[in-house]
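And then chain A:
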Amino acid sequence: MVKILPKVLANLLRKPFTVKYPYEKVEPADGYRGKPSITKEKCIRCWQCIRACPDRAISIDKETKTPVIWLGRCTYCGECAEACPTKTIVMTKNFEFLDQYEK
Partner candidate 1 sequence: MGLTTYFRKKSPWLLHFNSGGCNGCDIELLAALTPRYDVERFGVKLKGSPRHADILVVTGPVTKQTRERLIRVYEQMPEPKAVVALGSCPASGCVFHDCYNTLAPLDKHIPVAAYVPGCPPRPEAIIFALVKVLEGMGK
Partner candidate 2 sequence: MNSQEVADLIKADADEIRIISERCLFASSDKKRFLNILRSLKSSGVTHISTITALDNGKSIELIYHFDCKPALLNLKIFLPMDDLKVPTITDLFPGAILYERDIMEMIGVVVEGHPDPRRLFLPEDWPQGKYPLRKQKEEKKA
């Protein structure tokens, strides 16, 4: 009983380990591969991204003739950002997005 007292005191005094996520923002580490973003103006229409994508998540938007990424199929690997010569596609740190179906 006496043996555990120092542990109890140490646990009482230390900070909680849990992140307060929805109330406080959490920043992932540098270089985190989150949601890819597309700057449409920079695109030179070389379609390297489509060739690099391992699971065919990138297609061509018919109206603007720029790439669009199907986020439901993306593996967030960053191959398209690496292949893009003009940095049109970059990986952001954003991970808070979801698709909700309302009946």
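To be clear about the criterion, contacts are C-beta pairs under 8 Å (C-beta built on N, C-alpha and C of every residue); 3 or more make two chains touch, one makes a residue touch a chain; residues count from 1.
Basis for inclusion: all candidates are chains of the complex that A comes from, given by their letters.
Computed from a predicted structure; not experimentally measured.
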Candidate number, among 1 or 2, whose chain touches chain A in this complex: 1
Interface residues, chain A side, partner candidate 1 - complex: 17-19, 21-22, 26, 28, 54-56, 70-77, 95-103
